[in-house]
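See below for the structure under consideration.
Of the protein chains in this complex, all but one are displayed in their positions.
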Amino acid sequence: MAQIAAAEHELRRVIGDAEGLGDREVEGLSEGDLLALYRDMILLRTYDERSVVYHRQGRIGTYAIYWNHEAMQAGAAYALADDDWIFPSYRESAIGLLRGLPAATILSWWRGHPSGWWNPADYNVASICVPIATQVPHAAGLAWGKRLRGEDACALVFFGDGATSEGAFHEGANFAAVMQAPVVLLCNNNQWAISTPVSAQTRAETLADKAAGYGMPGVRVDGLDVLAVYEATREAVERARAGEGPTFVEALSYRAAPHATADDPTAYIDLERVEEERTRECVGRYEGYLRRLGVLTDEQAEQIKAEAADVMREGIKAAESEPPADIGLVFEHAYADPPPQLAEDLAELRRILGGSVG
Amino acid sequence: MAQIAAAEHELRRVIGDAEGLGDREVEGLSEGDLLALYRDMILLRTYDERSVVYHRQGRIGTYAIYWNHEAMQAGAAYALADDDWIFPSYRESAIGLLRGLPAATILSWWRGHPSGWWNPADYNVASICVPIATQVPHAAGLAWGKRLRGEDACALVFFGDGATSEGAFHEGANFAAVMQAPVVLLCNNNQWAISTPVSAQTRAETLADKAAGYGMPGVRVDGLDVLAVYEATREAVERARAGEGPTFVEALSYRAAPHATADDPTAYIDLERVEEERTRECVGRYEGYLRRLGVLTDEQAEQIKAEAADVMREGIKAAESEPPADIGLVFEHAYADPPPQLAEDLAELRRILGGSVG
Amino acid sequence: MAEKLLVEAINDCFHVELERDENVMVMGEDVGRAGGVFRATAGLRDRFGPDRCVDTPLAEAGILGTAVGLCMAGWRPVCEMQYDAFSYPALDQLITHVGRYRWRTGGGMEFPVTIRMPYGGGVRAPELHDDSPETYYVHTPGIKVAIPSTPADAKGLLAAAIRDPDPVVILEPKLHYRTLRGEVPEGEHVTPLGKARLAREGTDLTLVAYGSMVPLSEAAADALAGEASVEVLDLRSLKPLDEEALLASAAKTGRVVIVQEAPRVAGFAAEIAAVLAEKAILDLQGPVLRVTGYDVPYPYWQIEDAYMPSVERVVDAARKLLAF
Partner (left out) sequence: MAEKLLVEAINDCFHVELERDENVMVMGEDVGRAGGVFRATAGLRDRFGPDRCVDTPLAEAGILGTAVGLCMAGWRPVCEMQYDAFSYPALDQLITHVGRYRWRTGGGMEFPVTIRMPYGGGVRAPELHDDSPETYYVHTPGIKVAIPSTPADAKGLLAAAIRDPDPVVILEPKLHYRTLRGEVPEGEHVTPLGKARLAREGTDLTLVAYGSMVPLSEAAADALAGEASVEVLDLRSLKPLDEEALLASAAKTGRVVIVQEAPRVAGFAAEIAAVLAEKAILDLQGPVLRVTGYDVPYPYWQIEDAYMPSVERVVDAARKLLAF
């Protein structure tokens, strides 16, 4: 069994306070990288904010808001190579944007349209995982399987603080460690699982303390600090590629928005705390850092935001101009080689519904 | 979240080596206690050794051997009050002996006879749990439920090293901690799960390292040292009763016998290592300690062994003189208020089989 | 009697039953502070305290597993599974322990756990919020299953489940939580398990249904008015099954269509058909037909209406049978 140091309880940070106190730089990141990260965050933020509007307008269905999670999503994803895989939960539904997945596809997913499903192999982004924590063993299996084939790819899997209570998280993490699978377990500790605070989820001092039980390193980062997340993930990826197995990264943030569009948090959350957290949100923090560094000009920021807005405008247009799905899709894709009954069922359904469904 | 010290990696010991080097005493244990513990171990050992013989003679079915686990079973159980509950796995099938459960009952269980099932409430010993780790949440629930009612009872749950890989262990341990349930999680680390060594089960340095992830204390004891197990369990029980929640106790031993009568370990185990471990087995170690202390005479030892042999002789006689079970028992006890179909099924079966079954 | 939404009737039941028996406790994800994501448990935590309406960790097997232990300590836990498909992690505890533990104790201990969950589709939700998992439950020995179709039964069957000495799974038609309103008796109200309800009398054909398929079957009966006199039998409880009512209706009409939202293969409609094929063969004037979900994952919601049994499909099956 491996000798593993106790989890770092300190929160790793790169970005300092509003005055820049504590600012440092991440080795190896060029100005281009810094701007690319900013672009990623703005794209994610724009997607999220527009989605809430689209939902209110009845253009998409229930939507899981990820406002203030952009730093951990963009930061972690940026540490990967293109061959590496991402396993998102519903909270990272739009992470495929960073891999070239069209916004229209993701919007279609939330619109309940079949065109919202993509082939993970095209983007190395797994399907959005709805049941909590069950994607953790998938990521472990993929990473292990790639390694067995002599391929260099790693996997990055996102899950929440609540997810750490599930058996699926435990079994997946343990498999990853035992197989020394090159996977980064990125725990989005936004301190809430719908209405359940993390203090009612676990008695562990920190979630990173779980790592020792799997014999893997556990690190804690400020999840609102995109560069800290990037740096910690990059180190974890380096370890993984070197054959040193998985790392548990706890990214601490705060869910400063409802769980989803259907959720009304007023019953359970302290709204003052939420307001306070919103003033510390992650995109503004990074923007401040870039401006202090002199890397981001007003024009650049404007342009990046305008581009992102365009992506969304075109995305929703494309999603909305998808033709209504044919009912034949009910029967497709479940089996590569379907039982004969399915064709009979479809024929009957077409006869009854005349091809349309109201 | 609680502040929990890192797991003790040192193995706690009370009994020294064959020369008595390292012997110490456990505060509060009288000579009577020491002898009672010896009697418990001999009873368990005798049950186990006789059972292997009975199996060879075709008098009981497949049997899970627990040879060399008597110290941890007797030591942990002795730290409990009568109101406290024990949740055994198949490896602790005979632990009810220490609570007055007749040997005949347990033997009947392994004989596949309905008289082998008991009412847990009569002995505060739960049913033998066959599926791995699933009894952990039961123990957490019982302990939590007792506490909610203002009762003083604790629970002690046994499970193996392999069991720590299961989601059920994880969810149960976490529930126990979150609810601050008065339960002792006693992990029998005999270093094998059938043919799988603990090194293929986890990369954790020690199993006790898992405790921090639940925010509970984790302690390690020499599982072949009945007094060390007793002492550690007693401390855990004290904490539990004081409202300080669960403790994870890793009792390190070695499975120096086949997994069960059906298992042939020669394919996967190092037989020399097994032979070596057998020379260090736990009953002899305790006997040596007692003799060094001058607490156990030859006559006492003889008498205790003879009594245990009697228990088994009578136990198997009683089990074998159980009348054949009536087939009506197939339909009983599943429901307190059964669906009507069951009575019809039984009537039909009686008509066809004429009351007997070959 | 007061008019209540289906979900309000459930909430009402909880208030009555927790008041009535101090051993009843409610546990699950978000049932406390938030009062449940559908508000079925609203107000319980405030009224009965956080120990009798418990927000648990996010762990369904842990919820059901600790519930087994809670029963051993004398509690009657009511476990909420947040959605149908999120009950699957608890299947292992259900099959290996909940359904067997009483048997294992030789009848010495009772395990009066209630497991309830919203089930079914039609609500425009992301995947895995639409399953109809009753078959997994009803096939499991030791487990009873009930599915209400009206607000009154939602209250009455839940009360019966809570008071029943055996484990009972209650599936609640989430589609109708806030779309179905009806008279609900005040105070204590128990609908016994194992008694079907003749939702509508008829003479030519029987539609056998439960849960959200009952209003649909009634709509189909309406659509067939003039063509045929259609009886609608609401099973209410799948186990115990009211075989008597089923066979009586089959004997009366001679024609049976079973409507089930769950996937067809080995679903509960198959059990109904099998009972009829065994015990009503001489009464049947034609084949026993099933209108069901399909052997595919519950689809993307834009085409879920094609997947769900519809009035059109039920009417089609009925006409086919009437013309047989």
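Should a chain be cited, it is by its letter among A, B and C, assigned in written order, with residues numbered from 1 in that chain.
Simple rule for what comes next: a contact is a pair of C-beta atoms (placed from the backbone, for glycine too) under 8 Å apart; a residue touches a chain by one contact, two chains touch by 3 or more.
Since the structure is predicted, the reported quantities are computational estimates derived from the model, not experimental observations.
Asker: Taking the whole complex into account, name the chains on display that the unshown chain touches.
Answerer: Per the contact definition above, the missing chain touches A, B, C.
Asker: Among B:I65, B:A153 or B:A193, which one touches the chain that has been omitted from the display?
Answerer: B:A193
Asker: Spell out, residue by residue, where the missing chain touches chain B.
Answerer: 61-62, 90, 109-114, 116-117, 130-132, 162-163, 165-168, 193-196, 200-202, 262-263, 267-268, 324-327, 329-331, 334, 339, 341-342, 345, 349, 352-353, 357-358
Asker: May I ask you to list the residues on chain C that touch the chain which is not drawn?
Answerer: 61, 85, 88-89, 91-92, 95-96, 99-100, 103-104, 127-128, 135-136, 138-142, 239, 262-263, 265-271, 273-274, 276-279, 281, 284, 286-290, 294-297
Asker: Give me the chain A residues in contact with the hidden chain, please.
Answerer: Missing-chain contacts on chain A: residues 85, 114, 117-122, 126-127, 130-131, 134, 136-146, 148-149, 151, 155, 167-168, 171-172, 174-175, 178-179, 332-337, 339-341.
Convention: only the chains that are shown with their structure count from here on.
Asker: Please tell me the distance, in whole Å, between the geometric centres of chain B and chain C computed from their C-alpha atoms.
Answerer: 40
Asker: For chain A and chain B, let me know how many angstrom lie between their CA-based centres, rounded off.
Answerer: The mean C-alpha positions of chain A and chain B differ by 44 Å.
Asker: Can you give the whole-Å distance between the Cα centres of chain A and chain C?
Answerer: From the centre of chain A to the centre of chain C is 35 Å.
Asker: Residues of chain A touching 2+ other chains?
Answerer: 165-168, 200-202
Asker: Provide the list of chain C residues touching at least two other chains, using ranges where the numbers run on.
Answerer: 57, 59, 61-62, 89, in rising order.
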